[in-house]
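Right, one structure below, let's go through it.
Take a look at chain A:
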Amino acid sequence: MEEFLKSIIGDNIITYIIMPIPALIFVSLFALYAVLAERKVSAWISNRIGPNRAGGKMGLLQTILDGIKLVQKEFVSPVRSDRFLFKAAPFIIFTAAFMGYAVIPFSSLYIGVDLNLGLFYFFSITSLGVIGMLMAGWASNNKYSLFGGIRSVAQIISYEIPTALAALVVVMLAGTLSMQAFCVAQDGGIFNWFIFGGPGGLSKIILIPFMITACVILFLSTLAETNRTPFDIPEADSELVAGVHLEYSGMQFAMFFFAEYAQMFAVAGVIATLFLGGWQSPFGDLVPFLNSPVMQIIWFLAKGFFLVFVQIWMRWTLPRVRVDQLMTICWKFLIPISFVNIFVVALYIIFFK
Partner candidate 1 sequence: MKAYFSHIYQAVSSILIGMGITGRHMFQKPVTIQYPEQRLQLPERERNRLFVDMEDCIGCDQCAKACPVNCIELKTIKAVPGDIVGKTGLTSQGKKKALFVPTFTIDFAKCCYCQLCVFPCPTECIFMTDVFEFSDFKRAGLKYEFSDMTAEQTAEKKMKAEEYALEQAKKKEEAAKAAASSKSSSAAEKKAAEAKKSEAPPPEDLTQTEDNKNKEV
Partner candidate 2 sequence: MEIGLHHFLTVGAILFGLGLFAMITRRNAILVLMGIELILNSANINLVAFSKFGGLGVDGQMITIFVIILAVAEAAVALGIVLNLYNNFETVDVDEANLMKD
C-alpha cells in the first residue's frame, strides 16, 4: 500500500500522513465495540444478558449512544486545578495510545509505517502515556487522582522491564526489530509461530516451554501496562474512587476510556505479531487463498480479538492485586523468569543455529 500511495502521490510527507488513517478508523470502531464486548462478556460470565435494548438484540448502538450522551455533558474542571495541564492530559494519553498503531502490521500490504525499529518504537511510545497520567493526576488537584497517577506510573515503569525482556526472546530468534519482519519470519504454518519456537528443526522442541512462558509473561506485563484488572490498582475504584479519571467528565473522560481500549488492541496486536504469527494463516501456504493480503487482515484481527477477549475474560475473573503483590509479581517472578528465558534461548541460538 505504501508503494501504491507513493506511486500516486509521490514520495513525500503526505503519503506518511495518509498511511495511518485506516488504522485510526479501525481504532475508533474497535473502541466502540470493545466497550460493548466488555459489557457483554462480563454479562455472560455472570449469567446475565448485557445491553440488549439499544440497537437490536445485541445492543449494537449502545456505545454510540453512550458516546452521544458523554458529548452532551458539560466539561467541569475542579477549582484550583491546573487548567491547561488538566485539559492537555487526555489528549496526550490518547495520542500516545494511538501512536503505537503506526507499527502494528495488519497485513503484508498494510502497516502504518514499517520502521526497522518497530518494536522498540512501540515500547517507547508506552512511556509517553505515563506523562499524560502524571499530568492528569497532578492537575486534578485531588489526592485520589494524584495517588492514582503515581501508582500508575510506578506500575507502568516497573512492568516495562518484563515486557521488554519477554519480547527480547523473539527479537533474538528473529534477528530483527521490524514488525513486518517478525511476521515474515513465522511463515509456514502454525508450528512455525514463535510460541512454538519459530521455524527450525526438531531441536526447537526444547524452546517450546520457554516460548510459551515468554508469551504468558508478555501478556501479563502488557496487561499491567494497560492498567487492566487484575493490575488496575491505578484506578482501583474501592480505594481510589477512579484514580486519574476521577475529576474528568464528558468527552474528556471518554478520551481516557477510548485510550484504554485502543491500547488493549495495540498490545494484543504486538503479542499476536511476536508470538502468534502476526498476519500469517495457521495453515501456511497449503491453501494460497488463505494467505492472501485480505485474508491476512482477517487472521490478524482474529488473533488480536482473541487476545482482547482473554483480557476481558481475565478482568471479570480475577480480583485486583495489592500494590505490594503487584511489585512482587514484577520484580520477583516475571523478571527472573524472563532472564532465564533469555539465557536458554541464547544458549539455543549458540548451539543449534
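Quick notes on this structure:
The criterion applied here is as follows: contacts are C-beta pairs under 8 Å (C-beta built on N, C-alpha and C of every residue); 3 or more make two chains touch, one makes a residue touch a chain; residues count from 1.
Regarding selection, all candidates are chains of the complex that A comes from, given by their letters.
Worth saying up front: this structure is predicted, and the values here are computed from it rather than measured.
What touches chain A in this complex, out of the candidates 1 or 2, is 1.
The touching residues of chain A, when paired with candidate 1 in their complex, are 41, 43-49, 313-314, 316-318, 333, 337.
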